[in-house]
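Other chains dropped; remaining ones untouched in position.
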Amino acid sequence: EKITIAAAADLKFAMDDVVTAFRQTNPGDEVEVVYGSSGKFFAQIQNAAPYDLFFSADIGYARELAKAGLAASEVRPYAVGRLVLWSASLDARGMTLASLADPRITRIAIANPRHAPYGQRAEEALRAAGVWAQVEPKLVYGENIAQTAQFVQTGNAQVGLIALALALSPELSARGGHALVPERLHQPLEQGFIITRRAAGSALARRFADFSASPPARAVMDRYGFVLPAGAAGR
Amino acid sequence: MSDQDLQALWLTARLAATVTALLLLIGTPVAWWLARTGSRWKGPVSAVVALPLVLPPSVLGFYLLLAMGPEGLVGRLTQALGLGLLPFSFGGLVVASVFYSLPFMVQPLQSAFEAIGERPLEVAATLRASPLDAFFSVAVPMAAPGFLTASVLTFAHTVGEFGVVLMIGGNLPGATRVASVQIYDHVESLAYPQAHRLAAVLLVFSFTVLLAVYAWRPAARREA
Amino acid sequence: MRDIEARFQLERPGFTLDVDLRLPGRGVSALFGVSGSGKTTLLRCIAGLERAARGRLVVDGEVWQDGSRWRPTHQRPIGYVFQEASLFPHLSVQANLRYGLRRSPGASDTPLTQAIELLGIGHLLARRPAQLSGGERQRVAIARALAVSPRVLLMDEPLSALDLRRRQEVLPYLDRLHDELAMPLLYVSHAPDEVARLADHLVVLEQGRVQAQGPLRETLSRLDLPIRLGEDASAIVDARVTEIDAAWHLVRVDFDGGHLWARDPGLVLGQRVRVRVLARDVSLALAPGTSSIQNVLPGVVDAVGDDEHPGLALVRVRVGDALLLSRLTRRSAAALQVAPGQALWVQVKSVALLE
């Protein structure tokens, strides 16, 4: 059997490890993961894309699909994401959102608040911290959170507000430290997944869905800073 | 380079070759008609042919996705014909790319056909060549540089296609994950060394092909 | 009826072609007329290259165009030499030559082989048209048109870029060709000697209309027309070879009015030839004298006409059955008291044997 998973860009490293763990226990099964922005996956699934599971960065997309009858399962929350300040050129470890007003910082990358969940939360946080007015002229917008990280990593933006999961990835953690953005400054980054309608009959899809809530998978998620949403445990 | 990279390269080559071949078949008569007609439809048809150019590929991809999806016009048609749905399949990529690259085939060909003028075709007719015969034995060889330009632009443009493929391809290994998407994936995964490697292979390969093509390029023929 | 019946109307800004022609189904019809008189346009109509032309075209009993009927160019068994050589630039000379041949089922290689040799283009076969001189291009174009073994040959000033010697080689060949193949040849030319040499039939165009048409002999001996030929006004006499003087490379040809000596182009005894006598080569005398002029014949003045130049007269003299033209100054004419009915001696300095 074979399944294809569509996963939000912030899951890139975590999901790779989850799949590796899944393969060890299910050696005969094929699992492909495609990463991208949640909004695009949404449009594609609406148009019969051959994805069996959809891990959205915003549980809202998953709910919309379920409402449209395109889900073969209930919407399951699987993680809450965290925002961090990250920089490849400066030491971000001691930074706060207020440090972004520093005139020496000229470019700050966030994901596009219009459609990227991390972008929306970044905007909320900046507003809540009262620096939006100073920071806004310096902002550049990544199409998704991975591209946002790229802007920072290539030095074109000095600082970025990215996913903790990415900052913890081997590629980025080697280049610079990060500072967590306090959770209270924004709505939770609640992430959820569904089994799509086309996979209704797929045992493998169910098994993977179950596996993703299993302790080995949770351990991986924890490693990448994804906390389990309250009340989702044990489902 | 990983197997996936090789697979992506191979898929890209297959896609570009298929699209170029199909567009030679489709674009040539269109270009010929445009080059020689005096019809008042010439302007509108030219504009329609050029239209895919101005549509951003992602936008084009989105609308193709809607059109070829289960609720779209094309989608209903292909389903009614028992062909299933086109998006997320190699066939779908081919259809979308043909649509997308049409102007790259038609416009250079049209210019090349126009540059030939009437006389050689008149001469061919006096030498017993039917219009079809004259087309193949005179117009096509005389427009050879145009065919080359058109084919290179089309092939290359298909190789470099990204937005459309991303939208209606769905990034499926072996079916729709072409090299451009694969490199993009590497980049998005922050796997830069892999991205560099694949990009370099693509670059060197393309450069070699182009160099070979241009070395062989038929010299433009002057009037006689 | 193996004639060509051609009636065309074609409107262009500032120019209208309106012709009604009946051309003989064999032999050469020369199209004569000043630049812009419509010669090329007429050939294009016959070839079917002017779709806008209305009219009727019947060749050899077959209707090629009439009202709604229209036979496309590639189905008309013609050979066309364009005014500009118009070789295919992408093909070698060889491929240019074989282009039409390959598309003419049943056509033999022989005409092409002959044409290549006679036109002296054998050494150019591997070249591209861009590597040829002007005359070379024109020769290739002629050979290419001949290769298709056409049933009607249309030639638009094919010899204009050829030098005299080459032209003198090609002319007899064209001559023989249309004779052997019994194929009508429509020939546009500005060179009166070409016309006089080749043509059996003459069409004079002016501003898109036919000013005169008729058999060459008749048309040429009309005293109102030769002026168009200027220096080359001439008469044509049919004769037969009766003696060959090998020592002096001369031949004697006899016609109804006597005999003429001419240099021998390589004829055989008894052969029929066409003799062209230029009016400028004919002088009149009251008595035969001793001069280097070998051909002196008795004749009777038939008519006296005007030449283009006011100081000159054209005199038509009957010599036996034949009519010769003499061009002389009016003063000489007056001195000799030339008048219709007068008997005198015709001195012919030289003649050209056309076959």
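We just call them A, B and C in the order they show up, numbering each chain from 1.
Simple rule for what comes next: a contact is a pair of C-beta atoms (placed from the backbone, for glycine too) under 8 Å apart; a residue touches a chain by one contact, two chains touch by 3 or more.
Please read all numbers here as calculations on a predicted model, not as lab measurements.
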item: Protein chain multiplicities, whole structure file; value: A x1, B x2, C x2
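What we mean here is this: only the chains that are shown with their structure count from here on.
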item: Identity of the chain that, by mean CA position, is farthest from chain A; value: C
item: Chain centre separation in whole Å, for chain B relative to chain A (CA means); value: 36
item: Cα-centroid distance, chain B relative to chain C, in whole angstrom; value: 56
item: Multi-partner residues of chain B (each touching 2 or more other chains); value: none
item: Touching two or more other chains - residue numbers and ranges from chain A; value: none
item: Footprint of chain A on chain B - complex, ascending; value: 62, 65-66, 68-72, 85, 87-88, 166-167, 170-173, 185, 187-192
item: Residues of chain C that touch chain B when the two form their complex; value: 47-49, 72-74, 78-80, 82, 85-91, 99-100, 103-104, 128-130, 132, 137, 144-145, 148
item: Contact set on chain A toward chain B in their complex; value: 4, 9, 12-13, 32, 34-36, 40, 43-44, 46-51, 144, 146-147, 149-150, 153, 166, 169, 171-172
